[in-house]
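One protein chain is absent from this view; the other protein chains keep their places.
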């Protein structure tokens, strides 16, 4: 028997495989394919205070080993969530994490206050890749001051586990990890999508209605892995690795580089069972390598070097 | 007959397809496969003042739709270049651009002075992705002050065409493009490699001797394209697009997004004839779309939007 | 109906012309009760350019044989790779996905309109309608007679009318100009094909107060309502083509 569990403070996860926000809906979309209670946790689709219609079609473009999306946080808002979705996710048998988003710090605060009261949501993931309207649309997560502020304000009103999800579109992601750790984040997750673009050469137009969009999938894995390694070596809080994880071997790269857990994103589109397969693969690997606790492999490459 | 030429100031290029530094050797490596005089130009392998042995093996790792490299600028230095390589590249029948690199601003200056005297080198490409020793190894190209300084100092001693090659590992690449334009760069080329990493899960070790390395190939194309589009909309000097260009269609994405020319990098490893095939494809496309001058398609997506 | 992910076996690959082919698929488990208009998310193996699955409609179903068909037109590398599959090859599908065409009311006169490879879902729809006692008319539009595919099959379902752009078969022109649209009265039209065609048919239907359903072919990532990439702007807001569609009543679309 191997121990696959990990913890963020006193919040225990039965294993290190979570699903990434925006790629797993509210979980129930995958009911026909897997038993979500097998997973360490699921991060729900990004929620905002008010309902959002998101961006115009086309919102998606395929790229080499990846995809661009410009969904723009289409969701029905927190009221609808509380009334109609929360009752459905209550009994999932795994940790349900809400991913929160806003255009103003006040949005984040209001959301965090509301979610603080939802008994079965033990953690939020603060998505700071959203454009900060007061900063002319520059993402909270690409400006140290904004990142600090939003984390501080949310921390002040939110008493459960706070995971801050970092943007990779920065010169030095370690600075951001340190700042949010200082402000009381219990964990950081990374990476969110890389800002990218695609052009439809036949029609001589941008492939996305928004011209630029977020790149995800295996293409981003090397960048994600580098950032996770840098951050894991710089902070004390647990790091959750995200970015292009398609197989158990991809997940292990992140764990060996220092991530305590991983989130599976785009992979769920190609194989809705990816997350559970990855979990099985990790368990087998640990057994085969002769370890008994996943903690023994977290950050292993630093020790052997 | 379509006009494929473009110019950097008064330096004319017969067409917009160049090869990227470090991926085309000194050109002669490709003699058996293509006639370099067909190309708009070739950018030679990165040169330093002193000879460099580069990094330890392994220096390369394959990644999804891309590769990481950690060559570390292995080259024989400028003395050797002048004596043994320059005479060979003299008569290539295309623009020969030198890619210069240093650990101190003084290195760049010394190199630029030397190369200024080489009659058949009409331009240098200033690679500012090198670690700046005085800034603790932070790349010149990820710090606005360093980027400004190195450009200014090289500009002061170099009278021919100065292309500054930008690093993509920054929050806002437009700031860097503007700064080097202000300091007198005649053109910017982008992107250099994205900082990435790969772990060998079987051996539980980093795949590269240097742990992190530079990501290139199709995987980076969406990020490169986004940056080229941003920069082309922000500066007046010609922009040279680089990153994951494998086919004429990839090259056209960059041209349509605003690049005046492109560099073909990693593609030459997979097909040494990539650059000439891309050139042919661009020409056919322009004819088929009913244009007569490549300038008509440069930045087309901005006009149609 | 539960969605499933399954490895199916290719038991036939019939090439109809240069760029259209029909794959017949069968599996070890009983095929599901398909509804007309549904589709599958097909994984394309061995195509480095194809990262995501490709949505493909259910074209024809043979419950007796426990097999079904998909009709594919080569559009890019994904479909091209699929065209090379041979008997015994494995194809991984997530299916059945999406809503379906609604059943007409008793005594309704029904017309199916298809263009190009947009005819794919109409064969199964036609068979379904016939099994339920309807005798639909079928109006198919093609570029020219070399592009006509599966035309004979539709004769077993109802009256078939053809247009070709060059007049090489049937009436010359587009489906929207076919005389049957003025000669006969329909209560309900099901349409699948290029957007311009569907929009023209939608306008025609709205004008004549005919119930009209179209099957959209938006770009998809997940196909199961998780990513919100495949949206279509409707009077009810942005809906997902993959779960709220692909079949929409044109009155719900902002066309």
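Going in written order, the chains are labelled A, B and C, and every chain counts its residues from 1.
We adopt the following convention: contacts are C-beta pairs under 8 Å (C-beta built on N, C-alpha and C of every residue); 3 or more make two chains touch, one makes a residue touch a chain.
Note that the structure is a prediction, hence the values are computed from the model and not measured.
Considering the complete complex, the chain that is not shown touches B, C. From the options B:16, B:41, B:66 or B:141, the residue with contact to the chain not on display is B:66. Contact with the chain that does not appear here is found for just one residue of B:58, B:131 or B:184, B:58. Hidden from this view is one chain, which touches subunit B at 22-25, 29-30, 32-33, 45, 53-54, 56-67, 69, 71, 74, 217-218, 266, 268-273. Where subunit C meets the omitted chain, the residues involved are 46-48, 81.
The rule we apply is simple: only the chains that are shown with their structure count from here on.
Chain centres computed from CA atoms place B at the largest separation from subunit C. Inter-chain centre distance (subunit A to subunit B, centres taken as mean C-alpha positions): 34 Å. Distance from the subunit B centre to the subunit C centre is 47 Å, each centre being the mean of its Cα atoms.
In this assembly, the C-alpha centroid of subunit A lies 36 Å from the C-alpha centroid of subunit C. Subunit C has residues 48 in contact with two or more other chains.
Shown for subunit B are the residues that touch two or more other chains, namely 65.
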